[in-house]
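For this depiction, one protein chain was excluded, whereas all remaining protein chains were kept in their positions.
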């Protein structure tokens, strides 16, 4: 169960424990938390919604892509769903490798891929309204109907 | 006390808690653990020794350098001293920033600087002997007597 | 029968989580066109499509029993 969604608060140590091993000298984690201010606007709370079975498949795919690029890396990802308050943890990514360079690179790869291919959406709730963030102008549209091959394989 | 040495096992969550804040959307951690195999040689355990007051000053300096480069970043570093077994944690670096790119970059900067300027040494104990790692051939000598300016300021 | 799953803004707009349609050998593009017309949806152009939990092109042909999901730009992480 290295790749999962959680309705409960994420315990960082539990995610890390999945990748610690005797031949790993480096573990990196990325912890995405709910930020209060975004472009001058104050967030009150967030709702994360997921297409759950596909989201888990896509997280597993990211793990497999990392294994292909960094064969010695082990990856674990837990993403929260439901209502989150400011400073709550939305996602934890843990990657272990023998050497530190790869642990940073592979971890970063994971978060970028999550933002491309994992069907999870967040709805921001502000004092004066709410909006699904995927519909905001700063997001990338996918005119072809699916992510570009280069997104997936490069 | 964002920068400290610890004779006791490091609790990762405690280091992270020092940098979590309402305006941080991203926290990265680097966890250095004791690896069993290095270049085909099996480590039994390690001893870390530090020049403690200077090591803490240098960790604080790294925090200040990060603040100068990434003004919105907060940093916490705990380094273990004493005897460590395989998979024990030698160092935890936590960095929080509003956006993820900086959290990776600043964290990586911290570990590279630790390996350059913080007076901490490890003695590897193998089945057939022991050695202070700083004396091995793969380490960088400092013929001028102190780290190069470019090491410190770039 | 094809089942269409809706998420995020689309789910809010239609007020339901899924829709079942009698369709036969439609392409994803044809399904999108029909949905846009039937439900007065805003454009589905920026929406990705998954068929049976895998991303699919607009020219993918749908079969009876397929589960289609419309995937607005994602915002997890």
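First chain written, first letter: the chains are A, B and C, and each begins at residue 1.
The definition used in the following text is that a residue touches a chain if its C-beta (ideal position, glycine included) is under 8 Å from a C-beta of that chain, and two chains touch if they have at least 3 such contacts.
For clarity, every value in this text was computed on a predicted model and none was experimentally measured.
Enquirer: Since one chain is left out of the picture, which of the remaining chains does it touch in the full complex?
Expert: Contacts of the unshown chain, counting the full complex: B.
Enquirer: Write down which of B:16, B:66, B:94 or B:111 is the residue touching the left-out chain.
Expert: Of these options, the touching residue for the absent chain is B:111.
Enquirer: For a quick check of understanding: of B:4, B:57 or B:125, which residue touches the chain that isn't displayed?
Expert: Counting the whole complex, the residue in contact with the absent chain is B:57.
Enquirer: Could I get the residues of subunit B that touch the absent chain, sorted low to high?
Expert: Residue positions of subunit B that touch the missing chain: 32, 48-51, 53-55, 57, 79, 90-91, 111, 114-123, 132-135, 139-147.
What we mean here is this: only the chains that are shown with their structure count from here on.
Enquirer: Farthest chain from subunit C, going by mean C-alpha coordinates, please.
Expert: Comparing chain centres, B lies farthest from subunit C.
Enquirer: I'd like the most central chain, judged by C-alpha centroids against the all-protein C-alpha centroid.
Expert: A
Enquirer: From the C-alpha centre of subunit B to that of subunit C, how far is it in Å?
Expert: Whole-Å distance between the two chain centres: 49.
Enquirer: Which whole number of Å gives the spacing of the CA centres of subunit A and subunit B?
Expert: 25
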